[in-house]
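Sharing a structure here in structure tokens format.
In this view, the complex is presented without one of its protein chains, the others remaining in place.
Moving on to subunit A:
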Amino acid sequence: MKVKAPEAPKSPAALGLMAFALFWIALIIVLPLINVLFEAFRTGVAPYLSAILEPDAVSAIKLTLLVAAIAVPLNAIFGIAAAWCITRFEFKGKGLLLSILDLPFTLSPVISGLVWILLFGAHGWFGSWLDANNIRIVFALPGLVIATVLVTLPFVARELIPLMLDQGTDEEIAAVTLGARGWDVFFRITLPNIKWALTYGVLLCTARAMGEFGAVSIVSGHIRGLTNTLPLHIEVLYNEYNTVAAFATASILAGLAVVTLILKTLLEWRFADELSAHRRH
């Protein structure tokens, strides 16, 4: 099959389409990003710095990193385990398992937060028991972590599964036949084969974990300096009409998004063959 090679636009129609596409991307995507920086530095560098170095902002940064540092490894380990059993073995109910794995992507973030309140909130299933034993889950770190875990659950698994299906099991079976043991097979054969796809999945998972708003806002309780992650801190500041500080905080997350995008694009360019099939541009 022959695929049409891209060429420079010549006809008026082609130029028109291109002008529209560029205008649309500029208006819908680029303008909001530039606006974040503009608003953040509107009153100069000093207010910007004082906004992001203020104690509540610093504690929000720390909390955001802490939540991601717990949630992402959990989902990475789960993703590897899920991809291993799904791509290396045949068993009944695999289709159902894959559908359940994808569910978090179809849930509204608000629902992904709500479910934890229904379980662990004051009037939740385990609410009174937790209260009696003085264990705090919602409105505390564990709640933030589990809500983030639920929202970002599919990212790593979704990158690994198509790739590992593509790669097949020949190398691993050969290693086992030659006497390699379980973890040797994984660390010497599987992991080197999937390392870039794993990195890609972890990257997307981390970006989402740090930026998650809806689910986390429901389980956080918005306790300033204690359970406010960066996105929630933005909301608090914005609702207090502290626009500069809100946008200064937003600019940290926007910077993070841009870095994520750059790393993701570099991975796609450099390691296209080692990412899953649908990432090959």
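Convention: contacts are C-beta pairs under 8 Å (C-beta built on N, C-alpha and C of every residue); 3 or more make two chains touch, one makes a residue touch a chain; residues count from 1.
Quick note on the criterion: contacts and distances are computed from a predicted model.
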Chain not present in the shown complex, as UniProt names it (candidates "Cytochrome c553", "Sulfate transport system permease protein CysT", "Blue-light-activated histidine kinase" or "Putative NAD(FAD)-dependent dehydrogenase"): "Sulfate transport system permease protein CysT"
Residue in contact with the excluded chain [from A:66, A:107 or A:226]: A:107
Of A:119, A:141 or A:226, the one touching the omitted chain in the full complex: A:119
Which of A:57, A:72, A:194 or A:218 contacts the chain that the document leaves out: A:218
Residues of subunit A (touch criterion as defined above) contacting the omitted chain: 1-4, 6-9, 11, 13-14, 17-18, 20-22, 24-25, 27-33, 35-36, 39, 77-78, 81-82, 84-86, 88-91, 97, 100-101, 103-104, 106-111, 114-119, 121-125, 146, 149-150, 153, 162, 165-166, 168-169, 172-173, 176-177, 181-182, 185-186, 204, 207, 210-214, 217-218, 230-232, 234-235, 238, 243, 246-247, 250, 253-254, 256-258, 260-262, 264-265, 269, 277-278, 280-281
